[in-house]
Structures are given as C-alpha cells and as structure tokens.
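Of the protein chains in this complex, all but one are displayed in their positions.
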Amino acid sequence: MAEEKKTTAKGKARAKRVEEKDKVKAGKPESTGGAPVGAVMVVGGGVGGIQASLELANLGYKVYLVDSSPSIGGVMGMLDKTFPTNECSMCILSPKMVEVASNINIEVITLADVLSVEGEPGDMRVRLRIRPRYVDIDKCTGCGDCTAKCPVKIPDPYNAGLDMTRCIRVPFPQAVPGAAVIEGEVCRYINKGKCGNCVKVCQAGAIDFEQKEKEEIYSVGMVIASPGYKPFDASRKTEYGYGVYDNVVTSLEFERILGANGPTQGHVVRPSDGREVKKLAFVQCVGSRDVTVGNGYCSSVCCMYATKQALIAKEHLSSIEPTIFFIDMRAYGKDFEKYYVNAEAKFGVRYVRGLVSGIRERQRTKNLLLRYADEDGCTREEEFDLVVLSIGLEAPCGLKEGLGVEVNGYGFAEADSFLPVLSSKPGVLVCGAAQEPKDIPDTVTQATAAAGMASQALHGARNTLLTRREHPPERDVSGEEPRVGAIICRCGSNIGGFVDVPAVVEYARGLPGVVFAEERLYACSQDAQEWIRQVVDEHKLNRLVVASCTPRTHQPLFRETLQSAGVNKYLFEMANIREHCSWVHMKEPENATRKAQYLVKMAVEKARRLEPLAEGESEVIPRGLVIGGGVAGMNAALNLARSGFQVYLVEKEGELGGLARNIRFNRDGADVQEYLRGLVEAVEREELITVFKGHRVVDVSGFVGQFKTLVRDGEGRETLLEHGAVIVATGGGQYQPAEYRYGEDGHVLTQWELEERIAEKDGSLKEAKRVVMIQCVGSREEERPYCSKVCCTEAVKNALALKELSPSTEVFVLYRDIRTYGFREDLYREAREAGVVFVRFDDDARPEVREVAGALQVRVPDANLGNETVVLNADLVVLSVGVTANPDNAELAPMLKVPRNAEGFFLEAHMKLRPVDFATDGVFVCGLAHAPKSIEESVAQAAAAAARAESVLCKDRIVTEGVVAVVDAERCSGCRICVELCPFEAITYDADRRVAVVNPSLCKGCGTCTAACTAGASRLQGFRSDQIFEQIEAAASAWWD
Amino acid sequence: MKTYSYYPGCSQLSSAEEYGESALRVSEKLGFRLETLPDWNCCGASSAHMTNHLLALSLPGRDLAKARERGGDLVVVCAACYHNLKKAQAEILEDPSVAARVERIVGADPRFEGRIVHLLDVVAEEVGLEALKEKVVRPLEGLKPVSYYGCLMVRPRGMIENDDPDNPRLMDDLLSAMGAEVKKWSYKTDCCGGSLSLTRTDVVVKLVNRIFEAAEEADANCIVVACPMCLANLEMRQSEGRLAFRLEHDLPVFFFTELMALALGMEGPEEWFAKHLVDPRPLLYAKGLA
Amino acid sequence: MAEESATRNEDDIRILAFLCNWCSYAGADLAGVSRLQYPAKVLDVRVMCTGTISPYFVIKAFQEGMDGVLIAGCHIGDCHYLKGNYMTAKRFQVLREALKFLGIEEGRLRLEWVSAAEGEKYAEVIRSFTEEIEKLGPSPLRRKRAEVGA
Partner (left out) sequence: MINALSTALEKEVEERSGEKPRLCYQCGKCSTGCLFNFAMDILPHQVMKLVQYGQRERLLGSHTIWICASCETCTARCPNDIDVARVMDTLRAMALEGGVAPAERNIPIFHRCFLGNIQATGRISEPVLMGAYKTLSGDLFSDIGLAVRMLKKGKIKLIPSVVRGSREVRRIFREAKE
C-alpha cells in the first residue's frame, strides 16, 4: 500500500514536470504573431544528426536531438578507424558528442520515436513516443556498479553482439547521455518482480522502475531527419553461411574486433577458437547491388571500409594476409584512389576481382573455403581463417511512417535532384545515409547543409529560444604555486598498444610541480571530462597537462573542460604522444615510451610557466564574399543572402555559370541549363548579392570577421570589399585529352561534346551505328592519381540518352571499374538493360584507337575474357575525360592562407569532420575547388559552406584567441622593427609613450615580432621565450637523466 | 487417416525400390497415407529442360493436371521430380499464356494450385519433431550422419519454403530427433553431378569424391539423402573415387525413410539395406542397430 | 628503471624539432595518422609560426646538448601568417653562420618546408636528418659539456 502511494505521488510530480516542460516546448511565443519558432528537431543522432545539431546551436537555434537508441553516436561510434585517413573514429566523434552533451541549447532525447510531424515550415509539431529508460539520467553517474551485479546477460549491441553485457549497462564508455539503461524486455524485476539488484547497489539512487512510455508534442520551426541506415542482415545471403559458420562475420562485427575498446581489445582473432588470424578474406557487395534481395543500389562505402579494415588488420598484426573479393573497386571520393592503390602496392592487400559464390567450412579447423578465379581465370579454392562480409546499408525505419517523407523504391528519403537535403515534405530536411548511402564526410557536409537550409527558413527567429552558458567564475590562481595535473591517455590501444602508459604515469608523478597523474582509456570521452573536473577540484590543480593526441583537434575540448572547472583555459598544455609518438614508433615500444615521457616532461615544464590569458573580442562585418560564380558559388551566395546576409560574388569570367554550362541534363534527366538559368536569374535578382563579373581577387587581408579583399576588373579598376567570411568556389576544369586520336579525328569527342549533340538532337547521332566510350581518360594516372568521380555516371547517363534517341545505336563503354555509387547503380543497370555493352579492360592493357581504311577502329583487350582482343569499328569514340584542378588555386592559396593538396585542389581542415572548413578561420570551400564531384554534391557542399560562413556572420562579435603578442613597455626600446614586420599591421607605434603597442584583435599570434624584437620586449602569450626555453631544457635534460 | 496424392518418380519403381517402399510404409506408420497419382508419367528429369523447355513444362504438366483432378497436396520423394514439378507449377501459375499452351499440349488443365511438398516436410508438419522423438523405439545411437539434399531440392531461389536454402536443417533435426549424432558440414546442397553420371563419369567422380572427402572430414560415418538420384550417384561413383583418390573406406548412404523405419522399429529395413551397392549393414551391426 | 635498456647509450643522438602549428605540425600529425615510421630520436616543440623561432632558441638547444635542430614550416607562399617563413629563411642563413663560431657543423641545423599534406615528407625528413646527425655523432658542444662535467 505504502508503495502504491509513493508511486502516485511520484507519478504526479512527473506529470507536472511534463506539463511545465510542455509549456516551454510548445514555445511559440504568441506575441510574435506569425514569426517562426526558433527551434529545430533533429531526428537521429549519428554523426549526421550530431553535426546538424551543433551547427544549429551555433547558428542560434534551440535543438532537440532525438535518437531511438539509448545513446547518440550512430554507427560511427562503433567504428574503429575511418577511411581514408585511418583516424580513430571515436577520437574524432567523441569530442563532438561531448560538445553536444555540454551545449545547453541542445536537448538530447533518447529512446524516442517520431510518431508524426505536422505543420508548415516555421511552425511544425512533432509527436514523440519516449520509451522508458528505467534510469534517471540526471542521477546516474555511469559508474557501472549496477552492471556488475545484474544477473541478466544480453548480447552487447555496441559490440555487434560479439560478446555479452548485462540488462543494465551504460551503452558504451563514451555514450551521451552517459547513463545506464535497462532493457525492459529482459529485466527480471520488470518481468517477474524479482531481483532489483541494481536498485540495491546504485548509490546514486538512479534506478526508476516507475518510468512509463509517454508521448510528447514538441513545437519546432523545422525538422531535420538523419536516421542513418540499417546494416544489411547478412543471414539473408544464405550462401555465405553467416550465423552458421563461426568464422564468418559482418564488417560491422569486424570493426568491433579491430576496436581497441572492442570484445577482443583489437586483437584480430577468430570467434571459433580465439586463434590469431592469418588469412583474412573480405567479400564485397553483400546485400548491395543485388536485386535478389531488393537492393539494386550500391552502398557506396563498403569498398573503402573493406580496404580500411584490411589495412588496420595488417597494422594490428603484420602477418595477416588480407584478400578482398570485389566486382568494381569504388574508390571514387577525395583521396580514395590513392588509398586503394597504396593498400595494394605498399601494404600488400590482395584484391581479387570477382565475387565468391558461396562459402564452405572445413569441419576440423573451422577454416573457410572460398573458390575464386585467379588472374588466369583458373578456379582456385583457398582456405581462410576468417571471412568478413562487407554488408550494405539499408534504409532506416521511420522515414515514411513517422516523419512522413516520401521514400524511393529502396526506402531511402526521396530528395530534390539538385539539392538532396530537401525532402518531399516542406519543413522536413533530410541528411546523411538516410538520403542515400554515404560516407562520413558526405554525411557531415549534408548535415551542415541541412542546418543552413533550416536556418534559412527560420532566421527571423534566430537567438529567440537560446540560452547562454555561464561558466563558473574563474579561480584566481595567481600567486599559487603551480599544481600540475597530468593525464596520460591510452586512446584504447592507439597509445596504450605501443607506449607503456603506466610507466609514463609513474614518470609524470616524479616531475616537479606534478601533484596528480593518472591514465585514462579515452581521455576525451564524456565521462572523462566529468572526471577531469572532479580531479581539478579535488587536487586544487591550477595547471593541466594531457598527454594524448594532437592539440590541433583536441585542445579546444580540454580547454573547455578546464574552463568549466573554473580554471583559466590557457593553463593547459598537451603532449602529443599519439601522432608524434605511438603511431610513428610502433615497432620500438621502448623508445616510444621514453619519448612519451620526455614529451610529457616538456609539456609539464611549459605548463608550470603558463599564465592565465584573457580573450579579446572583435566585431564582425556581416557580409560574405564568394569567389567563383559556378553552380557552387552561386548557391553559396544565394543561401547566405536568403539567410539575410549581404554577399559579394566575384567571378572572373564575364558570365556566371562555370562548368555547368557544358552539362545539359543530369542523371535524373532534369534540365541543367534550365536550372542554371533559374539560378543565375535568382542571383542577379537578389538584392543582397552584388555580383562582380570579370573580376579577380588580387589581395586579401584581415582575419575572420574582418576581411578586406581587393578585386580588380579587366581594365585594372579596383574595388575594396570588406566582409566577415570567404567562400572559395573557384571550381575546376576539364582534362584536355591528347590520347585516343582526340583532336586528330573529328569522330573522337568528349562526353560534353556528345552531350551537346544529344541535347540538340543532332541528326548525325542516329546515323552512328556504333558509339564506343572510353573511361578514365586523364584520371587515375600517375600525374592525376585520383578518380574524377563524375565520369562513370556521365557516360552511363549519356549512353542511355543515346539509346533513347536511337535504340538501334550500339553503345560500348570501355571501363576499368564502373563507379556508379549509391543510386547511380540503378542507372548502370538501366543502361545494361537498354543494351549498352560494358567492356572491362585492365589498367595495364589499355584500348587503342586506330584509323583503319578511313574509319575508326577500337581494339580493347577484354579483361573478362582473358584479355582477348575485341575489335570494334566505331562511328564515334567518346572520351570520358576527367576533372582537373583550377590553376588559379595556386595564386589564391597564399592570399587566403590556405593549403592545397598535391593535385592542386584545396585541402580542407579535416577530411572527416570539417569538410568545408579551412584551418584558417572564416574561410570555407565548396564545389570542384575542393575535389571532383557532381552538381548535386557541389550544391550540397555550397549550402554547407554557406551555413559555416553564416555561423561566423550571425555573431555580433568574435572572440579572439588569447594567444597574441604583448609588448612590455618597460623593455621596448621603440626601435619599431616589429611595426614594420608584423604582417597583419597589428602593431602601432605610440609616439607619446615611445613604445610599440599591439592591437589584440588584429594580432594573429604569429610571433614574428617576438623573434625580431631586439629588446626582447615583444612576447607571444602562451609561447613566451621563457616557456620555450623551459621546453628546450626539459627536452635536453630528459635525455641526460 | 490423412491422405496425400503421391508422385513416386521412376526410380522408386526400380533402382530405388527401397526408397519407394520405405516412404510408403513409414508414412503409414506415422499416420498418413500416400496415394499414388494414377497413371503418372516421368517428369522429364534434366534431359527435358536441358533441351526443350516446353517439354519440360508439359511432361510435369500432365502430372499436375492429374493432381489437380485429385485435389489436395502432392507429395514427392525425389528431389529431381520435386524440382521439376515445382518449377513447372510455378511457371504455369505465374504466366497464363504458358498455362494455356501447356493445357493445349497436355489436353487437360495443368493449373494445380495445391502444394507440392517433399516427404521430409510432410513428416515435420504432420508428426512434428517432438512427437517423432517419442515414437522412436530404437535410437540411432552410434550413427554419425551428414545430411545431403543435393542441389535440386533447394533450387531455384525460394523453392524451399521454411528452411535455409544453403544450409537446410530439417533433415538434421529429424535425424537428431531419432538419436543420431548429426555432423555439421557445408556440402548439403552441392551438386553430385548425377545427370552426367553415365556420360562424363570422370567429371562426376571428382564431384562425388569431394563430397565423400568432406563427409569424412566432418567425422561422419554415413550420408543420409532424400533423393534416389543422389543415392544412386553417390553409391555408384564412390568406389571409383576411392580407387582414384585413395580414400579409406566406403561410406554407406541411406534414404532418410529407411532410417526412420529402423528407428521406429519397423519391419523391412534389413531387406532394403541389402539392396545398397555400398552395404550399410556392417556399420549398423557394429553400432548394434541391426 | 626497467626501461633503462641497452638501446640507450651515450652516443645516442638527440634532435630537437621546431614545428609550425599550421603546416609542419599538421604534417607530422599526418605522418602519425598514416602510421609512417621514423626514428624516435626527435622531440618536437610546437610554435605558431617558424617566424617565432628566435636564434636564441636554436643556440640554447645546442648549448643544452642537442645534436641537431630542425626547423620546419609551411612552404614559402603558404605561410598562415603570410611571410613568417620568409623571415625564417632569411634568418636561417645568418644563424648558420653564427653557429660556426660555436664550432657547430652546418649539417646540424636544418630548415625544411613541410605542408599539412606532406606526412610522407615529414617522415622522410626525420629519417634523413637522423641519419645525417648519426653520421656526425654527438655535437661538439655536448662533448664539451661532458668534459666540464655539466
């Protein structure tokens, strides 16, 4: 009885809370009339949803981030490393998750499904069903005591079911929210009224069996759907024996096997007997490109992730011999081709073209028998220790039923053919793998684009529902002796596998000033941040050293943590014992350990001398500059303008449009020229955009928030533009072929030339009895070792169009790999269906184009027929020429202070997580300037770049770094050397006081002045000479110890 | 007693007489009757569809017409017949123009809409594994069989309804229920090359040998089949393989129905076993099963 | 100490590297990410720009007993701060001359341009520089220090 009473009392309390919450949520302020709601709901908390949420919060909106599982993170949180950089997946995702968790404008709602979405853009109502967690998130500390005592074992979903966890558990160490969850269906207490062990052990009193499923309605301005994908169920392809043979695993399981935090701690061993794997096989396209399971599309990522997994497996254990069985190697993205070529040439990954038909098991050894055709076409049967099935990506649940968007035949969200983040339903945007299978960079790009599009609709309500975070007051540490805390990160096995971490901790403890030293498995995880705050508090730390990875990615996170612990964030120093140590000295663990110790010593010595710094602020000129008026540039400009910002658009040619002027229709058959006309018109009509045609950029100065750009027209007239952000959309070019008789014979064309004739319904095409297309012209070669990404789809598209125009025309496509990723595969199938013949040739046996008796003849060794020559008399030969980098980039790069890659494309700040940013603040990139890509990808990237620029422009002021120079007036001799040297004109000479003075918002912290200052008066904060001297001494003395 | 139409297939009247007989008798023992389709004809085996598609529809078409007349489900025991009848049925029911053509050729309506089921499925459905377990009087202890379905029973795709087409389990479960220690292996649905047995014996011997090697590796002491063609080919060609590939010994091959009769304590098995080219009796004696 | 192993000996050389934050430090990161292996004889100091590197830093490093000093920054024209590396290049010549007075061989100080995309180059620079210093052996200053028993 008493219990029941308690229940109702508690129940009431909750009901009330819900009501109150509802009031806030149904928070469209009546007084603002028709103004939109300044909140967005993001459905799906994978990397896409996380990115969209962070962007939105940054753009001034309240965010509800909804996930159907108990933690955000999605599949990326389960990955070990990511291609093509092999970066630790969790290491780059975790900081983002932490950021979500600590951002007060993002409310994470887990275990929730969308029931319905109603309303108009600006005023949407989302009904959610929230399942009970049975643990109070606010109370749970994620300590795990309950898990240890829970009697019910379940397969651990985080480890893809490879090992067991308990009914109550924290989903994974870095989970957000970092709280336990109870699996209601299997909990003994819930089902049988027995047990309750967790209640007994939980010191926090977090278990709450009273929680019930509930429905809630949220009022938001827009909805972004990013529910990702479902991994294909491999047991449906029965021939591979998944679920029957112990040593056949899916790629997702293998990803966990590779994971240092996985069930085998990253040891590549077999499930059947725990033996180390030597021979490892990957079978591609399992559940993709397969109409028999209803998945006609290509999953886009599995060719690359298999390559990655093969590489990582070899890295873990160099004796492993990986073999990848594939149809076409789809290495189409930025730097993918090099990754693939290196994997084969340098790291010994074996690629075998052709899929295995089925898998057999040897009973005694549990080895697996795979039959394949070797290079000579002979069938061989080979034994493998472990087989990984490269499973495809299937559409997620809830797109149609809950979110109410139209889906295509495969269940993925139907999208606009020029801007794929627009779903069929106004007010609902879609991004990530739920729109089409895609990798992380493309997901992040789309997520950013979706955030930008949402902001476009809601910018009238920007900042209306935002709460600002107050940091605890900073503790005054001046006058305190340095009390350094040193945290040594294992990074799973990334560091821990090569560096003796306990020895480093021990060493750190012995260093002067160090009052606390500990190791962590993942120093950047959410729970670790909480822990750091605690130890800072407990041990009264006033300096923090984290020895982990590169400060370039992780310093901001730890600084933020320190700040939230009430310590000035500049009292922090990092020792990079991963990129600069464990990873580069993998074969000499002893030396690596010693080096790690020295690096820690250097950091500690510097940290002891750090001083609190203050940040400055500078105003933002709320205008953008876009360089390049192609599809990407125009879209970027329009998006910025539609979000309410003035834009300068600089185009060197006399006309807008760029390369797209050569493209007549896209793969959906949509008219590109019509689209382009509409775009140009919209740009020219848009009052907020000022177009500078026939202008070039000649000089850029200033910094984020305050750039000054000088543009010049053909006649030498110059205009100075002042703006807060720059978007680089300078595009690329078309490779000019010299091969295959192009230019010599009028019947040899490029795809663009053919497309033009098709669009013009050129009569001569009907007379062409046979057209032969040749792929990869100018791409995937020594000078341009990249795939141009667009030409396979382009060829297939044009082949189909030719067939449509004249069905009797025979079309042959000579290719190396057909790279019709994603839904482009449908087009490839349609082309085959229409009778287009595809002929594969090997890299080292290229086709030849000859003139025989006044006619064109193509001879191609058919690789599928043992290189037997096929002779094709052709009326037309069409070359699929590649994309080249814009030579102008070379001149722009230094002006903008941004890097390019070896091929001349711009290099983004981070391939995975910052695909449109540069390391230089306030400068962004999109379109072909970044890498080859299709129009719709360029448009999406343009929207993303615009959103990123918007996040600069929408702020009144920008907080500038504390790392700036100061001139010690006492010491300054007034020589003015620094004034002349400063590249940013940040130093002026105060004639009255006869000293140099630094303007902190102009100073970029380069330190040029400090090195030159004869009096030693100019000092770079955070990099003062005395601090660096300490580092040098520490480095030298460490060696002498 | 529930009665099914029954299509025996040619072999059950001659080389696989023991299969036909055991099938009928075991069914009766388990409480259902197989009533032979009147005046059935050969389904055409591989030769028909390998050379003439229309023939491959019409020969079974005539049988289907008869089954239609009788109504109810049709039970088959030969994998090849099962395959041919089912494929023909599917094509006839799917495409009205095909049905019409076959009807014209056969002179009767071939649109049989009942189920075509293999005896294995009938046993599982009619009796159930648990009930079967209780009926066992002589558990097949000591027998370590691998089950072999051959290729035709599981193809084309979707042919097998409630089982895994590449790793069917029904026969395994049945044998386990009767007390045998069933061995796992991956060759259940491999083709044994039956249709080339006479013409390209060299090729077939290699295939059959693979199967026996795999069975030995799986530590099996016999192979159990549900098809007369498989049994004939496996028995006929394994001795040659043994010579050519130096295998240790011949492995007996059983029809699953024979073992059921044995386990159910019925009369007849001894007589049937005597007909096998590879005599299974020494094995059974050694295990105290006969 | 346990890890006080035989690999450590007085003739072991030590190198200090100054890396600019934007290019070379990132290049070194890329070398790590790409798991390129190079000798563990280098300790690095991150500076915002090579322009920050005062000659005193280099001299100090040799005085403290370093056998080689590497300065690595963005390629000329790529400097995040426009011309910091240009200043460095100019300063470098002078510095080299100055070091001669201290009896330090030319080869012990190296200046390299390594971009953020050149992980491979970074590893190669470290490999070849280490090799070069190994050939030169411990620096004369270090030997002198040892003699005076510092």
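The chains carry the letters A, B and C, assigned in the order they are written, with residues numbered from 1 in each.
Assume contacts are C-beta pairs under 8 Å (C-beta built on N, C-alpha and C of every residue); 3 or more make two chains touch, one makes a residue touch a chain.
Here the structure is a predicted model, which means the values were calculated and not measured.
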Not-displayed chain touches, in the whole complex, chains A, B
Only one of B:S27, B:S195, B:N221 or B:T257 touches the unshown chain, namely B:S195
Touching the hidden chain, out of B:I92, B:A218, B:M236 or B:L283, is B:M236
Full-complex touch with the removed chain, picking from B:D39, B:E130 or B:E267, is B:D39
Residues of subunit B touching the missing chain are 10-11, 13-15, 17, 39-42, 44-55, 58-59, 61-62, 104-107, 151-152, 154-157, 165, 190-191, 193-196, 198-201, 203, 206-207, 210, 236, 274-277
Listed in rising order, the subunit A residues that touch the chain left out are 239, 285, 289-292, 327-328, 353-358, 371-373, 377, 379, 810, 818, 828-829, 832-833, 835, 837-838, 840, 862, 864-865, 868-872
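Going forward, only the chains that are shown with their structure count from here on.
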For the pair subunit B and subunit C, the C-alpha centroid-to-centroid distance in angstrom is 78
In whole angstrom, the CA-centroid distance of subunit A from subunit B equals 55
Touching two or more other chains in subunit C are residues none
Contacts with two or more other chains occur in subunit A at residues none
Per the touch rule above, subunit B residues touching subunit A in the complex are 157, 164-167, 183-187, 214, 217-219
Listed in rising order, the residues of subunit A that touch subunit C in the complex are 85-87, 315, 500, 503, 550-552, 576, 578-581, 583-588, 590-595, 598-599, 602, 893-894, 897, 899-902, 907, 919-920, 963, 981, 983-984, 1004-1008, 1010-1012, 1020, 1023, 1025, 1028-1029, 1031-1033, 1035-1040
As the complex stands, subunit A meets subunit B at residues 238-239, 241, 244-245, 292, 358-364, 369
